[in-house]
Every structure is written in C-alpha cells, then in structure tokens.
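Let me give you the structure first, and then I'll get to my questions.
With one protein chain withheld, the remaining protein chains of the complex are depicted in position.
Right after this comes subunit A.
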Amino acid sequence: MRTSLQAVALWGQKAPPHSITAIMITDDQRTIVTGSQEGQLCLWNLSHELKISAKELLFGHSASVTCLARARDFSKQPYIVSAAENGEMCVWNVTSGQCVEKATLPYRHTAICYYHCSFRMTGEGWLLCCGEYQDVLIIDAKTLAVVHSFRSSQFPDWINCMCIVHSVRIQEDSLLVVSVAGELKVWDLSSSINGIQEKRDVYEKESKFLESLNCQTIRFCTYTERLLLVVFSKCWKVYDYCDFSLLLTEVSRNGQFFAGGEMIAAHRILIWTEDGHSYIYQLLNSGLSKSLYPADGRVLKESIYPHLLCSTSVQENKSRPFVMGYMNERKEPFYKVLFSGEVSGRITLWHIPDVPVSKFDGSPREIPVTTTWTLQDNFDKHDAVSQSIIDYFSGLKDGAGTAVVTSSEYIPSLDKLICGCEDGTIIITQALNAAKARLLEGGSLVKDSPPHKVLKGHHQSVTSLLYPHGLSSKLDQSWMLSGDLDSCVILWDIVTEEILHKFFLEAGAVTSLLMSPEKFKLRGEQIICCVCSDHSVALLHLEGKSCLLRARKHLFPVRMIKWHPVENFLIVGCADDSVYIWEIETGTLERHETGERARIILNCCDDSQLVKSVLPIASETLKHKSIEQRSSSPYQLGPLPCPSLQVESSCKVADAKFCPRPFNVLPVKTKWSNVGFHILLFDLENLVELLLPTPLSDVDSSSSFYGGEVLRRAKSTVEKKTLTLRKSKTACGPLSAEAQAKPITESLSQGDNTIKFSEENDGIKRQKKMKISKKMQPKPSRKVDASLTVDTAKLFLSCLLPWGVDKDLDYLCIKHLNILKLQGPISLGLASNEDHFSLMLPGWDVCNTEMIKDYSGVNLFSRKVLDLSDKYRATLPDQVGIPRGLENNCDSLQESNTIVYLLSRLFLVNKLVNMPLELACRVGRLQDGNDVSDVWCTLGKLTDFCSFRMECAHNKVRSAGNDILNMSSFYGCSRNGKNESHVPEADLSLLKLISCWRDQSVQVTEAIQAVLLAEVQQHMKCLGKIPVNSQPVSMAENGNCEMKQMLPKLEWTEELELQCIRNTLPLQTPVSPVKHDSNSNSANFQDVEDMPDRCVLEESESPGEPRHHSWIAKVCPCKVS
C-alpha cells in the first residue's frame, strides 16, 4: 500500500470471522494477540480489571496463522512474531499495529521461542522455530533470515514442541524439544551460541525416547528446578529433569485430548484440554528422592501422585479446538490468568487464585469464568460504528431490517458502488455519497436521498458481480453482470435498469465471474467465464446472448482459468493440481492431465505469454488482479486454497496501479462466510495533486512527480482512458509554471480576472451561471473529478478531525470549512508496507485506557494527539498567513483554499513520518545547521541536498526529498510570501518537530491528527480574531501563486453546483475533455504540457539541473510579491 494512501474501514453489522488458531498475551499484559485461520491477527485490549475489547485487525498473512511468539525483549520493543501455514512470517509492533519485518521461508512453523542472551549475543536475538521440518531452525529475530539450525545426530524428525530451560543453578540455558516420534532431545543453548554464529553443526547433548506420541507441551518447573512436565494428547507425564526418569503418568479419561499445561507453582500443575477444560493438580510427594532409581525410570515406583484441586470449564458451545495459554507474571495487580481462544472467535479468561484449594470435602472446586468476549460483542456494543456502507439505503428501502450484502463491486470510473444483497436485490449507489451518509452526522445535505437504484431480478442471494467495462474499455459502459446462488446470471443495463438477458446455467452458485483478456476474442467479442460452486465452468457470449460452453467434468474446485487464443482452448486448473483443456468451439474435453504434466502445461502457458491468467478465487476483490499484467504475482496459488480475505493483494493492486483517483472503495469478502465489508481508500498524494493547481512552481519537480506515474500507467493497456483523463486533470497543474514566465503585469491582469470571477461567483448571478453551464453540451470528464475531489477532501478531513475536543472549533469547522461532523469514531487503516496493514475495529477508542473521560470527543486517536498538537501549535509562527483576504468575497473560495492548505500539510506530515530513516537523518542534520544560518543559506543547503539525492539517483528517496521540498515551497507560496525571511524558517522548525515525532515513534495517524488539529485551531482562531478587512486591491498585491490556486477553485465551486444537478442524470459517458471557455485561463491550462513530453524532460535532465529549478521555485513567488 502506498504510504500516502489512507484507509477507512466501513464494517458491517457482522464481525468478520476470526477462528482463533493461536493466542498469546503480551509481556506487559495489556494486549491479547490472536491469530486466525482466516489469516488475520487481532489485537485485543486487556484492561487492569481484566476486561477485553478488540482493538484492531492486522492483515498480512494469506494463510492460516500457526503460531505467535514475542520477538523482542518486550519492555524495550513491543514486537511479536507470527507464522502462517504457507511459510510467511511477520514481526508486528503490537502498539502501533505495524508490520516491522516480513519474510516468506519454505518452512511451516508450529512453535516459536524467542531467545536472547544479552552478554553473548549481538543483534536482537534468535527465534527458535520448529515445525514441519527436521530439527530446530534458528532465525534472526530482526531480519527473519535463517541463521543456522540445531541438528540431531540420531533420529532426526519433526519437532512438536519445545521450551527453553534457564537454570540458575548451573548457569546454562538449554533447549528441550520433543519430536513427533516422541523423542526428547536437549541442546545446550548459551554455550553453543558461538558455534552457531560460526555456522558449525551443533548436535544434541542428550536424548531419550518418551514412549508417547503427539506431544503438546514440554515445561520446566522453574520453582523446583527439578520437575519436567510433558503433555501428550492422551496422557501427561512428569519427569525428573536431572536424569529424565519418569515420575508420574496420568492418562486422559473419557476421551479427552490434552492440549497443554503449565507449572503454576512448585508441585502445582495446570493441564488443559482441547475442548476447553482445565485442571489444577497438586503433586503430592511421597518420599520422592529416596525411592529413586536413576537411569531406570521404567521400573520406578510412582512416588508422586496428583490430587485434583480445581477445574475450569466452558459452558455450552463446544466448538473445538481451543487454544489456551497461561500467564502468571502480571505485574501491577498481580493476577494469574488462564486464557483460551476458540474457533468461534471467543476469548475466555479465568483468574486463577494464587493458592488454588479444593473444597472442604476434598472435591475439586470450579473456578468461574472471569471474562469472555468476541469480536461480535465489539460490533454489537458499538453498533453506530459498525454499519455497512449500504445500510442507510437498504434501511430506507423497506425499513425492516437491513439487507446483508453478499457481493459488491466498485466502479472507479463512475464512482458507483454496486452491492448484491442476500435477498436478490442489487443496489447501485454513488460511492462517495454512500460513504458520507454512513459516516457523517445528520445534515439533510448528505441524507438528501442520494440517488440510488435498486435492481430486482434475482430470487436468490447475489453471489458475484462483474462490470465488464472496467476490465476492457471496448465493452458497453452500461453493462453489468450478476450471478446468484441459483446459478442464474443476469446481464443488466445499469442506465435503464432493465434486464438485457438472463442466462440459466443450471449448475451451482456462481462463485465468480471473469472476463477473457483482450487478446482473447471469440466472434469478435471478449467472453465471460462463470465459475460455479459445483466446480463447473460456463462461457457466455454477451453480444450473442448465448452460452458457449459448459464444462462440468471437474472433480475439484477450479483454481485457475487460462485462455489459449491461438487454438481456442480454455485451460482449467483445479485444486488437486490437475488440468482440463476444453475446446471452446466444440465444447469437448480435449485433454485431462495431472501431476507433473499439468504443472508443465500451466507453467508453459505463463512463459509463452499467449494466455493470461485470472485467478478465480471466490474473492470479489481479486478481479482487479486480472487487469494487472504482472506474471509474478505476490501470492502464488498453493496446492490448496489459502483461506483469507484477499485484501492485501487486491489492495496492492488497487493502489499501485489502480489509483489515479483520490477516492476508491475496496469491497472485501471473507472466506467461509458471506460477511463482507468495505474499505475507503483516500490517496492523499493524489488528492493534493488534484486540488493543488501548482504542485510546485518548477517544471522539474512536477515532471518527476508525474513522470513516474505516467510510465507506470503506460504499462497497463487498460489505462489508456485514464491517461487522457489524467491529462485533463493535471492540465491545471503547470499553470503557475507557465504563469511565472509571464510578466508580472499580465499576472496582475489575471488577478483582476479572478476578482471579477469571484464577484460573479457569489450572489444572484450564480443561478444564472449555472444554467449556462448546464447547457454546455460535452461535459468535461474532469469536472466530475473536480467536484468529487473537493467532496472527497472534505470527507477525508471529517474523518481525521478529532471532533468534540473543542466544541467551538467543531462549530467553526462546520461553518467555515463546510464539513460535517462524524457520527462516531471511524475505523482507520494503517499501512505498514505493500501488503501489510491494520484496520481499527469498532470500539477501538474505548481501548485507549489513558484517554481521559472528560473529553466527550469522538475520533481522538490517542491522548498523545492533544499534546503533540499543542507542541506543534507552539512552533507555528504567530503570523499565520493562510491565504485569506477573500473571506468577504467568497466563502467557498476561502473554504477550498483552506482545505487545500490543510491537505497539503497532512501530506507533508505523512511523508515526513513515513520517510526512510537515512534520509530523515540528513534532513535533520541540515535543519540543525539551519538555526544559525540565514534563510537563503538554508534554502541553498536544502537544494544542495536535493540535488545530491538526485545524483544518487535513488528513485524512491529522491522523490521523497523532492516532495518535502515541494511541500515546503508550496507552504511558502500558500502563506502568501508575506514575510519570506521567516516563513521558511518556521517551516523548517516544523519539519524538525515532525521528524522528532517520528523518532519518538509517534504513529502516523497521531501525527496527522495532531497537525490537523493544530492547523485548524490556528486557522479558526485567526478567523475569529481578524475582522473582514481585505479588499480587491490588496488582493492584487497577493502573490500570483494564490491567484492560480483560486482559479480552478472557482471552476470547482461552479462544478459542484453543476454536479448536483447533473447527478440526477443517470450516466455520463466520458468524453474527451473539452474546456468550457467561460474562464479565460483555461485555454492556457490545456496545452501547457503533454505527458510524454514530461517523461522525456525528466529523463534527459542532468542531475545538476534540478537545483536550478528548485531555486526558481523558491525565488519566483518572492519576486512577484
């Protein structure tokens, strides 16, 4: 995920399924971490009173999570590691929810132990791993690279479980493991560190056959340093650690399977079972040491025996298996906690008394459940927050309950969200409106029944949707396909809302609808492929309204569809790795291959590039994938389905290639259930880019800004249209660059124009103007974007503002920025890299225990935000020069100016906090020097620095550096250049402050909110203080930059109105952007720059030149004013 992408999750009423497969409590005992079969991790807040509340979901694994463990000394870094079924490993920061490190190794781990020996080891320590491979792997905790392994000299086998024995007595750490075959092995740990680091083979010191299978846990008693507890699925045994002689065996009764155990005190043992029961035993000693016959445990008379003291159990709901754990180091209020997670997603805690005792009559005492909680409880408790994006509309429809969305699809080009419901209806809405109605408070403005359509044709729940035009621009824009549970596929015209054709496939539920690639055509048309739940595949010809092929021989679910254009073959890859080749024309099965041959067929298709793969996993979101042409997909289809929400991959697609748009909706569907939710994606960079008429006043940066993207986009064949769209969008961008070349007088006259316009714009004339513009026949597609952009920006700001912190501020925001208050706290997403991100859950805000309750505010990300915000405001110069002076002239103008300013600030903060550390250091150093030197010197340094980065030609870093410059220079511009000598300085100190935050590991979201709050407060304060004083004359004195900003803004405000009217019209075919000439400047916009030219420009540039440009960037605005 691109860092400038901000995500907001719109959950439904139902929580996403979370079948817990692993559970742990962090060392600070504030957080419970669970891993799920679906592949997500969940962080739960554990309060001092042992109350649980879910905080956030971490996405990243594409397969079931197998184990969790801490990955650092927790008091220093709150890191944990997770491993998944497919070999993925991730290190997460539990506090921020960010993925710190990730790796995919060809090993499946079932248990991980963190080991660190501070005085013998450099680095962050080791992760000792065992699983479906021989012996024990040693993985570096920081880099996740394999360091070495502990080898067995005898009977190497998979290892089931392990524990680290830290014996104070002999000052040596040992690793105890039990293999699948029941072999206990011991390795020296601390004394073999050197050997491991030198990659020498380290073999076990001792081994002993334990004569039982399926070992679950091995635990060393730290209290006596004598006993060893080994839990097998059918029995548990106690050994003497000194000589591994067997002291006690207890066999399970009534068919229970033991799952684990712990030594909770000297001679006191806690054992738990797979069905969620647990038992506490007292080991009664009967002359233990005297009757010992060392080295012959087998004939040993059992000298200790267990006495059951207490037990715990879960009431109903026996969904197996339970994963449990025990924690007895809780610090503040000292608790011993037994915890369990269920497949159903429920977490249960028991508070184990310090001294468990049986009842007076000697019978075991039952320990009651202390707390129990599920994700769904969170959703029920905070139901205002957990509404789906569509609830408002479906509620409107019949009033009786809300429809469950079973499938959805977002059309970026039209900003439409199509939702198929369980009752067979399909709802089509304007996505942004829907999001606003869902998120924002009251305001008839929003809820003024945004136009939505309801298509009724299906009798069963709609299981899949496809918008063909989104995949190939050649197809009719009004076509939409939907498939239902009854294997009926309907071709709709979404403009006229009528059914064009109904296909009855007479197969299973339609699990996915796909389209053949552009290369593959039959009778001049691309064809549609329907994958059904009964493993059959049907091909549909839309134009001919006919079904071409029904392939029904597949025994296993279809995993892959490939097209062979030359020979007209459909190649179907199934879950059992077999391949079926169908001849499309005749509908006959040409070949059926399994094993090696099947693999070759599928692979060679990839190489020849004749065919294109689309991946029909039952996830809606993957459809994006088919557009992307990369053959090396991040997720390889393993031999079996990777059970997951396929968000990560699709997210990647959505942002990397798919997001030339500031706003996007990502529908997410989960496996094993029909629960889905939506993620709103705001591309901050794109937003600023679109709103900002002058991203930078110099040509270079803008070209580098766009150039990369153009190149990127040019790769994709489908994007042709967006490219043109894009051109028109950015046409307003280079304006100032061009304007700067003009003599000042001309720009002054332009200023006059603006004033006239702004005067025209408000008041009665507006009505008339609108009518005129309405008449204009071809509506430039850019306009749709423009109004959308402003709306998006407002929604985005609404989402980020900490409402309710300051009531006056809220009022001012609503009044002056024309944004609406949030209904409740939003669930923000935080991306840590391309495919790892976290989403807040409803009720995350109550988790902030440090949050003082006297703030009735909603959406305050953390307490820290307020402090940060104060600090930031202190650094802000008193003389704020947010462009104003037009307050009296045009409110909307002022408003959008402020919005642009705020957004660009946020973008800058986001960039800074996310900046790679190395670069940050450089900036920091430069800033340190800045204190003494004067402004010009600083600027020179900065540009030097910038050009240095260019020489390095490190693309990523360069762009980051550039952006900072861009932003700060913009900052200068927008601050009107009133007082050049101090503005950049203040600016730099702000930069420094924000860089500081990053070092203090302030989260991005916190930083962004703090800055937003401070800026808004500052701005609003000024608004309140300063009387309306500006006049047209002073206007003209203002820098040209500002004028340029305002111009497009003017257009937008018109267009906003226009859009309102146009909204009622069903569909707008995008036409080539034609400028309306009501604005004298628009002609300039259009032909200033052409995209390809820019690319060339950038490439031909020598590294030294940018310096020159950025100088201009700094100087020009000053000259003008």
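Just so we're on the same page, contacts are C-beta pairs under 8 Å (C-beta built on N, C-alpha and C of every residue); 3 or more make two chains touch, one makes a residue touch a chain; residues count from 1.
One rule holds in what follows: contacts and distances are computed from a predicted model.
Asker: Quick one: find the hidden chain's UniProt protein name among "Protein rogdi homolog", "Gamma-secretase subunit PEN-2", "TMEM9 domain family member B" or "SKP1-like protein 21".
Answerer: Of the names offered in "Protein rogdi homolog", "Gamma-secretase subunit PEN-2", "TMEM9 domain family member B" or "SKP1-like protein 21", the absent chain's UniProt record gives "Protein rogdi homolog".
Asker: Consider the whole complex, including the chain that is not shown, and state which of A:T104, A:S533, A:N818 or A:N833 touches that chain.
Answerer: Spelled out, the listed residue whose C-beta touches the missing chain is A:S533.
Asker: Hey, which of A:A509, A:I571 or A:V805 is the one touching the hidden chain?
Answerer: A:A509
Asker: Kindly state which of the options A:A22, A:I367, A:L485 or A:L839 is in contact with the chain not pictured.
Answerer: Hidden-chain contact among the options goes to A:L485.
Asker: From the listed residues A:Q13, A:T429, A:S461 or A:Q1017, report the one that touches the chain absent from this view.
Answerer: In the full complex, the listed residue that touches the missing chain is A:S461.
Asker: By the contact criterion defined above, which parts of subunit A meet the unshown chain? Give residue numbers in ascending order.
Answerer: Against the missing chain, subunit A presents residues 17, 19, 37, 85, 132-134, 156-158, 180-182, 213-214, 233, 255, 257, 274, 318-321, 343, 459-461, 485-486, 508-509, 533-535, 555-557, 575-576, 595-596, 639-641, 643, 672-674.
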